[in-house]
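Every protein chain but one is kept in place in this view of the complex.
And now, chain A:
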Amino acid sequence: QRGLKRCLSEFKRQLAWVERLDVTAGRAADPDSQSAPSKGDVDPENDFQREMSFYRQAQAAVLEALPRLRKLQIPTRRPDDYFAEMAKSDQQMQKIRQKLKSKQEAMERSEKAKQLRAMRKYGKKVQTEILQRRQKEKKNMLNAVKKYQKGLSDKLDFLDEEQASSQGNKKGSANQRIKKGPNAKRRYKNQKFGFGGKKKGSKWNTKESCNDVSSFRSKVAHNKGKAGKGGKKALNKRPGKRTRQKMKNRAR
């Protein structure tokens, strides 16, 4: 040990700090209170912790050294117009940049795919809700029609929009409240199961429907349309389901 010290004293050269530029660092500011100030707590097996400790040591050294360098008027920042050979060639830097970009793109793509999947699920939910709502409206409309047919309500408000009809109902009921009428149980069953009567069979060949010629178009029947057979659907041909979905995805 004494030999070591003697050797060191012989070997050591007294150079100005400028020549050596060495800093023995303490710790830089630790935002993480968990990492103890003593070195022994850094677990060498824990890669992240170890690398962070190196990083912090380097930071501490830099923070200490930069003011000293500035005092000695040694430049630390490279001016923008100073072009010189770098340790890594431009080609290498390009490769690195490409790699980073590709990684980022892959992540973005996976994110997008996840979002799309979530959107599709949501879209499906919304679609089912809308369909259910339409069915409910249809049911209500039919019930209202049946009510009118049965003579329960002599107003034709249901032919207007629902908002108007609901408001009208409220106003009407304020004037003539029919407290009696069907039972609560009967009313509940009416609401749930409707007013009865045949639901289907509304498109029979009745006298009226047979004599109804409103859907006859003479031009179509005698084939004197605007474009003729050739360019009928070519103008606005609706693309198929898959194509439409692809267009939608690309537009996002």
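Basically, contacts are C-beta pairs under 8 Å (C-beta built on N, C-alpha and C of every residue); 3 or more make two chains touch, one makes a residue touch a chain; residues count from 1.
FYI, contacts and distances are computed from a predicted model.
A.B. asks: For the chain omitted from this view, which of "Protein YIPF3", "Ribosome biogenesis protein BRX1 homolog", "Beta-Casp domain-containing protein" or "hydroxymethylglutaryl-CoA lyase" is its UniProt protein name?
C.D. replies: "Ribosome biogenesis protein BRX1 homolog"
A.B. asks: So which of A:74, A:220 or A:247 would be touching the chain we can't see?
C.D. replies: Only one of A:74, A:220 or A:247 touches the chain omitted from view, namely A:74.
A.B. asks: Applying the definition given at the start, please give the residues of chain A touching the unseen chain.
C.D. replies: 1, 3-5, 7-8, 11-13, 15, 18-26, 28, 39, 42, 44, 50, 53-55, 57-63, 65-66, 69, 74-78, 84-88, 92-93, 95-96, 99-100
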